[in-house]
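The complex is shown incomplete by one protein chain, all other protein chains being positioned as in the whole.
The block that comes next holds chain A.
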């Protein structure tokens, strides 16, 4: 089983991508999708990607919903800042966040999440100290941002990739 399917998640994703690109699925396309899903992960072996272990797939779905909501809200917030609709003075600046998350896939997902929410920008991550430097467009309270990243994103990610 391990020899035939070294990366089952990758195989499934590749087969699904093939079917999406070649919809509607015909028997011929199904066979091709199966071949793509079986063959390409063996090429990937040369790159030796680390295998992913998802411990809590249900939490991944919940995190996705939280991120979608935050993405929507921060898009509107940033649009208001740009169009000058935001009242009061706006401070912008850097926030340093001490991360406990060390799993590379978790950190990658966190980088994608912080990029997908427009008000936050991932500047630098130091893998020795685990500290992340982030730029925030509307920085009213630095500690609130640290708590927000840790509670809303980092904790679920640590449960998902343990």
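Convention: a residue touches a chain if its C-beta (ideal position, glycine included) is under 8 Å from a C-beta of that chain, and two chains touch if they have at least 3 such contacts; residues count from 1.
Keep in mind that, in the parts below, contacts and distances are computed from a predicted model.
Note on the omitted subunit: UniProt lists it as "Potassium:proton antiporter", one of the names in "NADH-quinone oxidoreductase subunit D", "Potassium:proton antiporter", "3-oxoacyl-[acyl-carrier-protein] synthase 2" or "Amino acid ABC transporter permease".
Checked against the full complex, the one of A:31, A:72, A:144 or A:162 touching the unshown chain is A:72. Contact with the undisplayed chain is limited, among A:15, A:132 or A:160, to A:132. The missing chain lies against chain A, touching residues 17, 20-21, 23-24, 71-72, 75, 78-79, 81-84, 92, 94, 96, 111-112, 114-126, 129, 131-133, 135, 137.
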